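Heads up, one of the protein chains got dropped from this complex, but the rest are sitting where they should.
We just call them A and B in the order they show up, numbering each chain from 1.
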Amino acid sequence: MTKVSRLVLALAGVAAAAGPWWLGDGPMRFLSELFLMLAMAQTWNLLAGYAGLVSMGQQVFVGLGAYSPFVTSIALNLAPFWVLPVAPLVCAAVAAVVALFLFRLREAYFAIGTWVFSEVVSLTISKIERLGGERGMGLPTAKLIDPRWLEPLTFWLSTATAAGAIVGTYALLRSRVGLGLMTVRDNDLAAASIGVDVWRCRFVAFVLAAAGCGLAGAVSFAATLYAAPSLAFDPNWVVVMMFVVLIGGIGTLEGPIVGVIIYFTLRELVTVVFNLSAGWYLVGLGLAAIGVMLFEPAGVWPLLRKRLGGDWLSVRRQPPATQPIGGTAGDSAAG
Amino acid sequence: MIWIETMVNGVLYGGLYGLLGVGLALIVGVMRVVNLSHGEFIVLSAFVGVSLAHVMPGVHPLILLAPVAVIAFALGFGLQAVLVNRVVTRPDPFASILLTFGVAVVMRNLMVEIFGADPRNLPAGRLAHASTTIAGLSVGVLPILILIMSVALFTLLQLVIMRTRFGRIVRATADNRDVVRLMGVNPGRVYNVVMGLALALASVAGMLLAIRSSFTPYSGVERLLISFEVVVLGGLGTFWGAMVGGIALGVAELVGLKFDPNAGPLYAHLLFLVVVLMRPNGLFGARP
Partner (left out) sequence: MTLLEVDALDAFYGDFQALFDLTINVDAGETVALIGANGAGKTTFLKCLVGLIETKRGEIRFAGEPIGREPAERISRLGLSLVPEGRLLFASLSVEENLTMGALNRRPGSWTLPRVYDLFPVLRERRRQMPNALSGGQQHMVAIGRALMSNPRLLLCDEISLGLAPLVIDQIYASFARIRAEGASIVLVEQDVKRATSAADRVYCLLKGRVTLQGPARGLARDQLSRAYFGA
């Protein structure tokens, strides 16, 4: 990472930490939502863009991430923000178990299988009266939170979650598992033949993505102090995650950032500027996704990259320097 | 007794589920595409049916099945020709599902804006609730009709695919889209017709479902998941497998609803997950 990047990041970090003092409640809430969406998009991107797993049921982890801190908070009589770590743990555990049978399905079948699983969890929770059933549950422990700190806390947590998602994904991809993942993405047969444990790489990615998504869901719902199955397990979560990644640029770390900016711009344009009902921005999002799939499947970021020059968050590695083994020039050590 | 009646009704409705899924199975089998907007087209057909019924109040919904199916065929043909054909040749297996998912989102939200989110259904008068007694069991007349129609359509489909010149061309194109060009066949045109056919079949199922229960623009999700489960349960490449898969799901759902009235499609989904866990290739078939 260049010096300029480091400086920019440091400044951004300071600005974020000081956020509550120079941002109003409205802008803070908006940014919180944006950062949480970014975090979720990064997890979907990790799955689809790097592990080759297209999950259309990722909303199950948003929902589980929403409900688990609520339940824990009530059980332990603690403010929800203290028990947020429960969310990624529960989601990781569920993901680990469910991977065992969903991984038997390939490609499109895996995609819809995850969706079916999400519906099963959603329907099951709707039937549990102690969790509020279909109407959902509020948070009696909300009284333990000082209301003046609700927005700032949410803002910091959202920023941290987004930063964590990006840093975490970056670190994972630069690790051995990450290198394995990228070979799997490009050609899983070839990857297996050189000894990459395809299943394990995908499993790690799936569990980590679930955890990340769960944490984002937890922060999102802790802030609203209310969770209901129709909201927590709404397929629109994955619709937005997916389209943000697709439009922004799948398989790159910068893509979801670009995608999230485009998404929120579109949403504000449609609902605020043109004053249309919310469904229309989803129509716009869908049309944009169709356009991207037809004409520019790599998304917007690669186009921008050419203009702006240089990668910001590239995970590409340098190949090892080749040394001739006493042969003629042009022989590569890699063979 | 009531359990047997429930199971029988489950079998009868299962034919409907089979019909929902067989269109998707056709598309997957012929062009290796999973059309994620399948559910939305099913719902759209029901909306078209409701609109037609509004405009022609004397006409029984069952008669409207034909014009709706024709409209659905045209829509499917158009979807394939304009959009899906462009991604069908790409090596990326996700291109078509991501594209059709985009179509689904656009359709779903357009339908909300145009038709509103209120639940609708297709009134079929006395038929919807009439029942008759067969062998001492009380069974609905509509479910029997549905089963007869499903079996008839399945048989027709099987005949067309296995015994006609067109069916031969479809099977050949499914086997090898390049070699079939050497025989003068344009695979894209074959796909257009197949997609049209698939959606026409799905529209019949959609209309029948709309008679039985109400729907909203959001019902497409449930229709898609059922269709998909039928395809996977039945195993790829067999139409009658889809029928059996549909019946299994229908029975699971109705039996489940009997002792758990608010479950919705939960037990059908659970059956699907259990089968997938034990037999990932479906009950009959080739690998997905």
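Before moving on, here are some points about what is shown:
In this section, a contact is a pair of C-beta atoms (placed from the backbone, for glycine too) under 8 Å apart; a residue touches a chain by one contact, two chains touch by 3 or more.
As the structure is a prediction and not an experimental result, all values here were calculated from the model.
With respect to the full assembly, the chain omitted from this view is in touch with B. Of the candidate positions B:62, B:81 or B:172, contact with the hidden chain is made by B:172.
The omitted chain makes contact with just one of the residues B:81, B:127 or B:185: B:185.
Panel shows chain B; residues 168-169, 171-172, 174-176, 178-186 of it touch the chain omitted from the view.
Assume only the chains that are shown with their structure count from here on.
Separation between the centroids of chain A and chain B, computed from CA atoms only, is 33 Å.
Listing the residues of chain A that touch chain B in their complex gives 48, 54, 56, 101-102, 104-109, 111-113, 115-117, 119-120, 123-124, 126-127, 235, 239, 242-243, 246, 277, 279-280, 282-283, 285-287, 289-290, 293-294, 297. Contact residues on chain B toward chain A in their complex (touch as defined above): 34, 83, 86-87, 92-95, 97-99, 101-106, 108-110, 112-113, 221, 224-225, 228-229, 232, 260, 262-266, 269-270, 272-273, 276-277, 280, 287-288.
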